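Just one protein chain is left out here, and the rest sit where they should.
A, B and C are the chain letters, set down in written order, and residue numbers restart from 1 in every chain.
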Amino acid sequence: MTVGLGVDWAIEWLQLSARKMSEHRVELIELDRAIGDSDHGENMDRGFKAVLEKIAEAAPDTPGAALKLAAMALMSKVGGAAGPLYGTAYLRASTALGLLEDVDAAALAAALEAARDGIVARGKAEPGDKTMVDAWTPAVEAANEAVALGADAVAVLAAAAEAAEVGAVTTDPLIARKGRASYLGERSAGHRDPGAVSTALLLRAAATAAGFPDGEQA
Amino acid sequence: MTVGLGVDWAIEWLQLSARKMSEHRVELIELDRAIGDSDHGENMDRGFKAVLEKIAEAAPDTPGAALKLAAMALMSKVGGAAGPLYGTAYLRASTALGLLEDVDAAALAAALEAARDGIVARGKAEPGDKTMVDAWTPAVEAANEAVALGADAVAVLAAAAEAAEVGAVTTDPLIARKGRASYLGERSAGHRDPGAVSTALLLRAAATAAGFPDGEQA
Amino acid sequence: MKKLINDPRAVVDESLEGFGLAHADILEVHANPAFVVRKGAPVAGKVALVSGGGSGHEPLHAGFVGHGMLDAAVPGAVFTSPTPDQIIPATEAVDSGAGVVHIVKNYTGDVLNFETAAELSQAEGISVRTVLVDDDVAVQDSLYTAGRRGVGGTVLVEKIAGAAAVRGDTLDAVTGVAESVVRNVRTMGVALSGCTVPHAGVPSFELAEDEIEIGIGIHGEPGRHRIPMEDADGITARLLEPVVEDLGIGKGERALLFVNGMGGTPLSELYIVYRRAAQLLGEKGITVERSLVGNYVTSLEMQGCSISVLRLDDELVELWDAPVHTAALRWGM
Partner (left out) sequence: MKKLINDPRAVVDESLEGFGLAHADILEVHANPAFVVRKGAPVAGKVALVSGGGSGHEPLHAGFVGHGMLDAAVPGAVFTSPTPDQIIPATEAVDSGAGVVHIVKNYTGDVLNFETAAELSQAEGISVRTVLVDDDVAVQDSLYTAGRRGVGGTVLVEKIAGAAAVRGDTLDAVTGVAESVVRNVRTMGVALSGCTVPHAGVPSFELAEDEIEIGIGIHGEPGRHRIPMEDADGITARLLEPVVEDLGIGKGERALLFVNGMGGTPLSELYIVYRRAAQLLGEKGITVERSLVGNYVTSLEMQGCSISVLRLDDELVELWDAPVHTAALRWGM
């Protein structure tokens, strides 16, 4: 018997992520159209389709291996800003998980933190810059808090997803200082950051894959 | 005392023509837009503005001289198909009038016929080809008939104008075989030929300048 | 329709002025009457080439003035052929005594105005030959009509005849080369949108979101028929097949393939059309030896393209490859 989340969860997460990116493709394009260049949904959809293919080719045997596979696929198929940022995030998370076969709450929170730190290291965005960091940062904080309160892995993911969703909404009034939306200056206010929304969708998929009931699915 | 139309009539005709081309500029553009290239009104307006300038520069002293002046201005400023055709028409009419100071009914009809023949010689269009020839030909016929019936110069012009107006309307159902509208083949049917309409306007201006009451003016 | 212009009636003059400023190294722009002459004209002993037509087709014709192509270009108002009082001084400015070839697109207005100009120039002692370009297969040719239009193929006539003139060909020989290009080139075009003549202010025609015009000319005039929108490969076949058939080109022959943009279509789309056209020619056993892809004979900002095929032989290839230095076409120097 395992106490944490195994490779099946990781694979399920990535597959569900692919489904979500496809379902929300148009929404993410629309968000990006308002303050960017209309491609975020297309990029993420293309990237996660590639992740599915990679998984079908060579089934990974640990959660870390699954995330590494995803990282490589995202880096080589997404392009734009999101590709390297998500690629780095998944790669750092994979490294944090190492060869673990079962991921417990603490390991999960550490992996999320590593992912967020990777994004910040590459993109140099701070919270409040109106980027995916505004979804990742509250997610990491919520995950760490949940661990401190003794939550299990599923609850950690649920807390992270919830916080990321709230974080995405909080980008609405912000004036972008990083990424393509920053060119709009004050005109970027009043729009939600597409990368923050995709982050929330991906973390929600992680919780759902772990068995946490998903409002959108129900 | 003179019995026919003198240089004052000719100048008045050209000035009124310029006014008419300006007033009907948009209408002629619209007609040309449907089956041509949207420039006939612009071309005629530009051309007759140049005629006005020429007249202002050097006042002609016979009707023939006035028409020659107009011919040169039209040839050098209208361009397109209409420029050379009207240029030739006015030149031939001028030649037909020679040095006459007073133009009587017979001389007028002969000048109109010379104008029409010039257009046909240059453009090779036959009646029914959906061109300005479909306004000129009935005008010439009506003028000759009026002369045969003993009409005076004013009545000859009125008859020609009336016939040209009817002629223009008869182009509606025709399929164009000459000019730009011919490229449309059957799609040219159901539209009035812009050159036939400008011809009718110019001949109406000739009658009005000669003192015949103009419905449009009243 | 927004346009980067000042006064709609000043469009041609101001644009020519800018053109002259940008290309002062190779040409001069004359105003009142408007025409463009290459630097160093007349070129001693060389037959000169003059072309012209309505404006709105840029870079045609002024963009092809320079070494190896036109000696002068005569731009009319937008979509309106120029007048003799422009064509005559342009003809005089470039004649070295070896004679002048007028390259005229077959439209009533162009034909008539160039006819008058040629007559008057001849009367002044200049030998003038006229070559009519009528490559548009969308129009049925007939003795009783205005005949076929001159469209995209005009660029190929100007380039190749220009090279023959540089080679030292006589007036009759240059005329002959130009005529042989006319005989061997066919074109057909499609519009995805109309275009707006500045002085008119409204589009020449309107197309619904799912309609295209097949067999258009280059003056914003509607085409032969309107069909539902198709994909690029389908449209390419519709344009190419009549071109190939009318030209009667087939297996074992050599061709130049020219995909011309009408002004508002991205270059990337022209290459998608080129791809399919090249494939189709390949399937017919025709070797595409030379190519040209870009906006060369346009209709203002119209979206769409035309496909031209020129049958090649060794001489035409050599003349095509010969150096040319104009604002819009340049190689070998």
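One rule holds for everything that comes next: a residue touches a chain if its C-beta (ideal position, glycine included) is under 8 Å from a C-beta of that chain, and two chains touch if they have at least 3 such contacts.
As the structure is a computational prediction, the values presented were derived from the model and not from experiment.
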| item | value |
| --- | --- |
| Partners of the unshown chain among those that are drawn | A, C |
| Among C:E17, C:E115 or C:E241, the residue in touch with the chain that has been omitted | C:E17 |
| Residue, one of A:G4, A:G123, A:P138 or A:P194, that touches the chain absent here | A:G123 |
| Which of C:D231, C:E283 or C:D314 contacts the chain that the document leaves out | C:D231 |
| Touching residues on chain A - with respect to the absent chain | 29, 33, 35-39, 42-43, 46, 75-85, 122-123, 177-180, 182-185, 187 |
| Interface residues of chain C (partner: the chain not displayed) | 1-7, 11-12, 14-19, 21-23, 55-56, 58-59, 63, 192-193, 207, 209-210, 212, 229, 231-233, 235, 263-276, 278, 288, 291, 293, 295, 298, 300-301, 303-305, 325, 330-333 |
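Keep this in mind: only the chains that are shown with their structure count from here on.
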| item | value |
| --- | --- |
| Geometric centre: closest chain by C-alpha means | C |
| Chain whose mean Cα position lies farthest from chain A | B |
| Rounded Å distance, chain A centre to chain B centre (Cα mean) | 76 |
| Where chain A and chain C are represented by their mean Cα positions, the distance between them in whole Å | 55 |
